[in-house]
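The complex appears here minus one protein chain, its other protein chains still in place.
Each chain carries a letter (A and B) given by its place in the written order, and its residues are counted from 1.
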Amino acid sequence: MNPTRIVEAILLASETPLAPKEIARASTDLSTKDVEDAISELAREYEADDRAFQIYPLGDGYQILTRPEYAPYLERFDSITRTNKLSRAALETLAIIAYRQPVGRLQIEELRGVSAAGVLRNLQERGLIDIVGRAEGLGRPLLYGTNEKFLDHFGLRSLEDLPQPQELQIALRAEE
Amino acid sequence: MNPTRIVEAILLASETPLAPKEIARASTDLSTKDVEDAISELAREYEADDRAFQIYPLGDGYQILTRPEYAPYLERFDSITRTNKLSRAALETLAIIAYRQPVGRLQIEELRGVSAAGVLRNLQERGLIDIVGRAEGLGRPLLYGTNEKFLDHFGLRSLEDLPQPQELQIALRAEE
Partner (left out) sequence: MEVIGKKVRLPSPAASRIVEADDRFVVELERFQGPLDLLLHLIRSQDIDIFDIPIGDITEQFIKAIEGVEDSVSLERAGEFLEMAATLVRIKAQMLLPRRDDLLEDQDPRSELVRRLLEYEFFREMAHALSAAEAERALHRPKGYVEPRPSPDMGELPLQLSLEEFVAAAISLPAPPERKPHRAPVRPVTVDEKIDLWFRVLKEKTRVPFEWFMRRWKTRIHAVMSFLAALELAKRGKVRLNQERHFGTLWVNRGESDEDS
C-alpha cells in the first residue's frame, strides 16, 4: 500500500495531532522518514489541487484542518443551521418546567418518556430556564425553573399569569 | 470563492453527514443543485487522485470517510475511536423497529419472546431510534421508529436498502 495514502488516512481519522514517529507505528514497513516525506508530499498535493484543507503542524504533530479563508462560511453555516424555533422536544420540556417548577430531570423524563439531558442544555443556552435549586434525597438532583426572560418573551408579569386551560393533563395542573 | 471548495470545507469540518440542502445555507450564492454538483465533482477528484478518503452517501446526507482498505492501519491508534458493535438483542430489536415502525414495546416483546425495556432504553441512549408517537388505546403506549443515525450506523441511504421479506423466504426455504 502506498505509504502516502496510509498517512493521509491516519491524519484524517485521528482525533489528536500525531507526530511522524507515532504515525510510523501503523506499519512495520513505515519509517519516521517515510512519514515525514509523505506529509510533505500530501501538503504539496493539497496546495497544487487548491484543496479547502491543508496539513498544519500542531505541537510536534500534524493535523488536517480547513484553511482559514473558509472560516466565514463555516460560521455562517453554524448560525443558520441552528434554528430560531424550539424543537418539539424542547417545547414540551419547557411546558413541563413552566407548569411544574421547580422540577428535576427525572420527573421530566418520566412525563415525556425520553431522555431530557440535551434538551435541558439547549433551553439553558437559550436562556429560558435556570437551575433554581437542588432536591432532597439521593444525589441531590438539580431542579429547573423558568426565568425572567421566559416571562418577558410572552409578556407575562408573573407565573400566575400563565394560562391554565382545562385540557391540561392533571400532572401539569396547578394544585388547588 | 469556488463553490466546490466551500462544500469541501464544510464537509471536512462536520462530525455528521450533511444534506445538500443544509450545506447550501453556508452561502447565499449556493443552491442545492450547486452543492450536489460540487459533491459529484469532489468525489471524482478524490477518485482520480487516489485519496485515502471518499465522500459517501449516508441517509439524506454525505460525509467524508476513509476508504475501507485503510481500516487495518487505523486500528492501533488510541486517538482513532471505533464505534462499539451492537449486541444481538439490540440488532434484532432494531430489525423489528426498521420493518414494523411505528412499533410499540409490546409488539417487539411478542416478536422476540423476551422483555424489551432495557434494549429500547439502550438504543434510545445511543440515538439509533426515536419515539415517533403514541398508539391509541390503554395507556397510549409509546411507538418507536428508526432515524438518520440508524442509517448512518449501518451505512444505508434509506430503509429500502434493507432486504425485502420476500428475499428472505428464499433463504428460509433453502435451509429446509
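As a working rule, a residue touches a chain if its C-beta (ideal position, glycine included) is under 8 Å from a C-beta of that chain, and two chains touch if they have at least 3 such contacts.
Just so we're clear, the structure is a prediction, and the values are computed from it rather than from any experiment.
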Contact partner of the left-out chain, one of B:Ile23, B:Ala38, B:Ile55 or B:Ile129: B:Ile55
Footprint left on chain A by the chain that the document does not show: 9, 12-17, 63-66, 71, 74-75, 78-79, 82, 84-86, 88, 91-92, 94-96, 98-99, 110-113, 122, 125-128, 153-156, 163, 165, 167-172
Sites on chain B contacted by the missing partner chain, in the whole complex: 12-15, 40, 43-44, 47, 54-58, 63-68, 71, 74, 79-83, 85-86, 88-89, 91-92, 94-96, 98-99, 111-115, 117, 134, 138-142, 152-158, 161-163, 165, 167-168, 171-172, 174-176
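Methods note: only the chains that are shown with their structure count from here on.
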Between chain B and chain A, distance of the C-alpha-averaged centres to the nearest whole Å: 19
Residues of chain A touching chain B in the complex: 1-2, 5-6, 8-10, 12-16, 18, 22, 25-27, 45, 49-53, 64, 66-67, 69-70, 73-74, 76-77, 80-81, 113-115
